[in-house]
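Heads up, one of the protein chains got dropped from this complex, but the rest are sitting where they should.
== subunit A ==
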Amino acid sequence: MTSAALRSRAWKLLEMVTTPLLPSDYLDLVSPLRAGADLRGRIEAVHPETGDAATVVIRPGRAWRGHTAGQYVRVGVDVDGVRLWRAYSITSPTHRQDGRITITVKAIPDGKVSNHLVRRAKPGTLVQLDHPAGDFVLPRDKPAKVLYLTAGSGITPVMGMLRDIEFDDVVMVHSAPRPQDVIFRDELHDLVADEKMRLTEVHTDTDGMLDIARLDELVPDWAERETWACGPAGLLDAAEGHWTGHAIRERLHTERFRPGIVVAGDGGEVTFSATGKTVDANGATPLLDIGEEAGVLMPSGCRMGICFGCVTPLKAGAVRDLRTGEITEAEPGVLIQTCVSAAAGPCDIER
């Protein structure tokens, strides 16, 4: 018997010992970061960067496969007891000796996860991780000239790149409201002092928003540069227009922050994606009724919110709890009780 087969036999036997739980349920008690465990990480330190941004040092579990500079990782954090998932760019270089990774988080107003990580997260806390993803990365072959165009926390993936690979000719244009809001400012200025980079800071509180037309003046040879841009949608839209206008769109790589914020309204178009039906729903009728009327096979039980027999994944959009008025937004893994939830805008129910 091969050793793999032997191991799976042994594992089966162990499962018989621990049923109805799994052996991993017990192993997680002592070693949550071991090889073979679900991918998690442990927060080891939180370093403030600016007034509202901090770098979180995470020791990933053994299952971590490493990342490519510029990629992001989805992190599942328990905030007030509720597990919420957000994506953050990895700001540490890929060759960090101690195997730790860092994410740098800017607290956004009303941002549950970002405020928690910046202000409340404690070393020792476990977080859930996904494998790193994203194609906002550097190419295999080194470009001769590079431009990084960033704004606000758009600097985070680029910082991961800057720390990872040195290029011969790098220019960065970065905008932030005020000098003290520039994340990694000291490190950036060190790079400038060491002549590893040229930097233009735009302070929008005094200079106004960066007008993409000013690029000619700030970086005269911008069109010759391979460019990575990350920041708010306005900046990226302008950049894409500008590069396209000069017919060099392929030299621009962009990464967008969270696409569209969900606006919770009253009712909306409901898609039952497993069945492929779409119907209009008002904001007062339970989705269970909406689905049944549309001929979708909906699981149900008490129809009054107590049995949890109707829970169904919410894939997109938002719903309102008819009892409390609470809004639930779609996120991977979010389940809703269809008998007491109504559409709060367009949504996608996996039935």
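By definition in this document, a contact is a pair of C-beta atoms (placed from the backbone, for glycine too) under 8 Å apart; a residue touches a chain by one contact, two chains touch by 3 or more; residues count from 1.
Here is the rule we go by: contacts and distances are computed from a predicted model.
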item: Which of "Carbon monoxide dehydrogenase medium chain", "Acyl-CoA desaturase", "Hydrogenase maturation factor" or "Sugar ABC transporter permease" matches, in UniProt, the chain that is not displayed; value: "Acyl-CoA desaturase"
item: Contact partner of the left-out chain, one of A:Ala133, A:Met209, A:Ala284 or A:Met304; value: A:Met304
item: Contact residue for the chain not shown (choose from A:Asp80, A:Asp194 or A:Glu217); value: A:Asp80
item: Contacts of subunit A with the absent chain, listed as residue ranges; value: 16-17, 19-21, 25-26, 29, 78, 80-84, 301-302, 304-309, 311, 323-324, 326, 333-335
